[in-house]
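Shown here: the complex without one of its protein chains, the others still in place.
Up next is subunit A:
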Amino acid sequence: MTAISVRHLWKEYGDQIVLEDICLDFAPRSFVALVGPSGCGKTTFLRILLSQEHATRGEVLIDGRPIAPEPDADRGVVFQRYSVFPHLTVLGNVLLAAELAEAPLSGRLFGARRRQAEEEARALIAEVGLKGAEDKYPAALSGGMQQRLALAQAIMRKPKILLLDEPFGALDPGIRADIHVLMKALWNACEMSVVMVTHDLREAFTLATRIIAFERRRNRPEEAARYGATVAKDIEVWPKRIAGTRNPATGVGGSPDTPHSPGRDDPATSSGTGRDDPALKTA
């Protein structure tokens, strides 16, 4: 169980204040969507959670302890781009996660353990819909396929926290719907919390348990540098989604997840009662 707690976090680049006094608590197994205008510091916030950047002031706690000062295997990531290794095939990319973990000297697995890891990797590759592309290099994959590969690679290592930076930004609505289903399934199946940056509010409401909007309170040019972004909205998605309760055998009080939410131009459909999304209510 991993609770993330952000205490009075400030981030400044030189004179420019990017994040200002952010205080947030994420419950274990939450799926948080971060939204906000471009340049407001979403990526910066994610980088701090990853320890790629460090807070100027304030702290981030995971399960009550300060986060490690450098990226580690507890926190997986999918970046906007450059997330996969161009010199490895699809299978090699996913397998690498196991190899790096288990072979600290040679970085390679052999024999039975390798076969086992390969099987695991192949299953994961199939799960993200890349079956048949195992031996292709990333340069031969489309942007969406690369992102799915990056997702498989991150999941392979079973991180406690998965950080996603606009991972599906470049995908068309059809593939996006597929990948949303996949994302939900992964979140339900794996013991992890997810923090995802997105520009797409629909995506945020489709996936997340909670939506955080960052915004600069002042945006006049002469003030912009001195005021960073703060949490402008903090919305719990209703009905509550609880990880791992989708399976009817174990599920009590799970959300009525529709595996396929309507496409952008489809007529809106009702997705259960009480969902305070006006677009969805009008059906």
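Quick note on the criterion: contacts are C-beta pairs under 8 Å (C-beta built on N, C-alpha and C of every residue); 3 or more make two chains touch, one makes a residue touch a chain; residues count from 1.
Heads up, the rule we're going with is that contacts and distances are computed from a predicted model.
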* Asked: Given the options "ABC transporter permease", "4Fe-4S dicluster domain-containing protein", "NADH-quinone oxidoreductase subunit C" or "Cytochrome c oxidase subunit I", which would UniProt use as the protein name of the unshown chain?
  -> "ABC transporter permease"
* **Among A:96, A:164 or A:177, residue touching the chain not depicted** => A:96
* To do: Check the options A:14, A:64, A:104 or A:221 and report the residue that touches the missing chain.
  => A:104
* **Identified contact with the non-displayed chain, of A:50, A:91 or A:152** => A:50
* Of the residues listed, A:86, A:143 or A:174, which one is in contact with the missing chain? -> A:86
* So that we can see where the missing chain sits, which residues of subunit A does it touch? -> 50, 52, 70-73, 75-77, 79, 81-83, 85-87, 96-97, 99-101, 104-107, 137-140, 153-154, 157, 159
